[in-house]
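Of the protein chains in this complex, all but one are displayed in their positions.
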Amino acid sequence: MHVMKSNQAAAFRGYGAYVPYYRLPTTEIARIWKGGGSGPNTEKAVASMDEDTVTMAIEASRYAMKMAGADSLGAVFVGTESKPYAVKPTSTIVAQALGQHHTLAADLEFACKAGTEAIQVITGLVGSGMIQTGLAIGMDTAQGRPGDDLEYTAASGGAAFVIGKNDEKAIAKIDCSTSFVSDTGDFWRRSHERYPRHLSRFTGEPAYFFHIEKSVRTLFEETGHKPSDFHYAVFHQPNPRFPVEVAARLGFTMDQIRVGLLNPMIGNTYAGSSPIGLAAVFDEAKPGDKILLASFGSGAGSDAFCIEVLDGIERTRGVNPTVRSMLDHGSKIDYSTYSKYRGKFH
Amino acid sequence: MARKSAYVVSAGFTKVAEHWDSSILDLAVEAGTKALRAVPKISPQQVFVGNMFSSAGANQEHIGALVVSALGLEGVPAFKVESACSSGASAFNIAYSMVSSGAIDSALVLGVEKMRDLEPEAVSQALSMAESAEYTQFVGATFAALNGLLARHYMERMDVSRDELSALPVIDHANAVAADHAQFRRAITPEVVARSGMVADPLRLFDCAPVGDGAAAVVLTSESGASNAKKAKMARVLGGKVSTARFNMYEREDMLDFTATRAAFREAMRQAGLPPQKVSFVELHDAFSVMGALSLEAMGFSKKGMGSKDAKAGKYGLRSDLPVNTFGGLKARGHPVGATGVYQVAEAYLQLTDQAGGNQVAEAEYGVTHSVGGVDTTSAVHVFGRAE
Partner (left out) sequence: MAIQYWRIRDRYYRLVGSRCSKCKAEFFPPVYRCRKCGSAEVKDAEMPKTGRILTYTVLHEPMAGFEAQAPFPLALVRLENGATVLTQIVDSPEESIQTGAKVRATIRRVRVDGDSGQIIYGYKFVVVG
């Protein structure tokens, strides 16, 4: 049995997203590096000079905590590949900002999958009864090497989730999840390097498609679920094309993935990518809707979840700004401003 | 407390400039020597050195002892006195208090500042230490930024225009033309002010005192001490008061009400037994044009909201009824911060001993010096009159 189900069900009780204010049109990147044209996505979200994974994680967490009405956390996990400190946990700064000290705090790294891993770990801690409530965050200020194709999509943003008891206040139940990993290097960054490196065609079949199809098909086989059981599907979104392709292969329709597909507007927020897609879905989902969530990271793994929306979702409307409102509240910058902002953090 | 008389019997000062070739000690010794040489029979019993940031500007503390030793006055007690940009005036106030109470007969008050060895961003950093490290410096608000906030607040609430705000800098520059020790000696127009580079919107370069180095010194004596300075020209100190206000400007009931200046002025004038109409000139602390305007209002020379407007209408020029900053003030004579308060005393002394040359205020009888630390956080006001 590869699908993980906690003894007691754990549920989302609050969520919050964060998308920074600045937007870089991909035509700007293409203008500088290719003499014209654009990238696969229209724009990407860019963190300001004074933002980083810590500040964005705190903003998203504050929204999630407010929605959940939570005042005590037993665990704070931040999944990111852009920690401001290589050594000094992001999660403790987030915990301090939330006034939490009696808490298990840790940072996770698994490229774009670290956010959903945080959800799995917190689910385990809650489901085993070890903690009452925990906070799982997927957030990144992704670094794109200047002139590299990934520069079009490497973006900033993510989401935070308060996970706890599955009672009448819960928003959505975490039914089960599964994880599939291998040693497959399609995307990596050595310790003292500033920017990651990646392969090109290899990032498709042997990496993205292989691992996502593995985790999702495992989930389908062991739970008996089929695509039509789900109202929404959210996949990791490195570009606008891959999630559409993997959705089709797995039997999902465009209608099912549309709400959670944000890459065209904000690019790939790495560890924040599928989490923020999930938040966008939560903004619209109705009680009873099932959501399939599948992340992917670093060539090497995919987490798949079956999530069931509960009645509690109705009381969340209007509590926080929606993901859509954050997408709409953006200000375009040019490549030189982006370079200035990007030059300031590591 | 019955005050004994106190007299300023000499003054010595350097030009205010970017003194690339002079250290902080060189400047202090130059000014101190000039002041002492004029009254060779007087040996000061205490030395007070007004200075704001000898540590940041010259890696030097303990400058009271440093100066005393360089002047050959070993044995004489010496202290650094610091109250941000009013350090010099505070040093003078302590000396005045000791002389007028009879505790000592004579003192050397010296103000010195070495700012230019620091790069501009570092000067800004050093000056910002007048304000809260944890809540003002921390957010990147420089001292100029605080005054920028104050200036916008003033202009919006009191309907003061850009041209009106420019009036005091224009007066300063006009007066400095004939002042040998002034840093900037070129007359300007309101257009020059309005077109100068933006510092902290709405304050522009010409709204702000420049960065410069300088030292000024005066010898202060009691009546009996003055008998040793028979040939020297003298001015009398009639009153002096230092007052303080709530530390953060924005925590005050009304930011436009300079309560420290109001209180210090009132008390100094009361000691002097002088009605405000009798004041012949004011050496005003206009580190920023807005500070000058608000200080004039706090002293009652202008009604609330009228400081800049009155300056524009000609009320404070050198040939007007109440000349202000007779040698150029902080904007044009310059503002080596800790030294400024003593420059003002020296300038008042020159006026009241008819040694002001082309800057002489006709029939000057009484003068007021006004020096501020922070945004009217510390205010030191002294009143002077003729010796006869």
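As written, the chains take the letters A and B, and residue 1 is the first residue of each chain.
Heads up, the rule we're going with is that a residue touches a chain if its C-beta (ideal position, glycine included) is under 8 Å from a C-beta of that chain, and two chains touch if they have at least 3 such contacts.
Here the structure is a predicted model, which means the values were calculated and not measured.
Taking every chain of the complex into account, the chain not shown here touches A, B. Of the listed positions A:Gly99, A:Gly129, A:Gly185 or A:Pro287, the one in contact with the omitted chain in the full complex is A:Gly99. Although one chain is not drawn, the whole complex shows that of B:Gln125, B:Asn228 or B:Ser320 it is B:Gln125 that touches it. Set against the missing chain, the residues A:Glu43, A:Glu59, A:Glu81 or A:Glu213 yield one that touches it, A:Glu59.
For chain A, the residues touching the absent chain in the complete assembly are 20-22, 48-52, 54-55, 58-59, 84-85, 93, 96-97, 99, 331, 340, 344, 346.
Summarising the interface, chain B meets the missing chain with residues 119-122, 124-125, 128, 132-142, 144-146, 148-153, 156, 197-203, 246, 248, 250-251.
Heads up, the rule we're going with is that only the chains that are shown with their structure count from here on.
Chain centres here are Cα means. That of chain A falls 60 Å from that of chain B.
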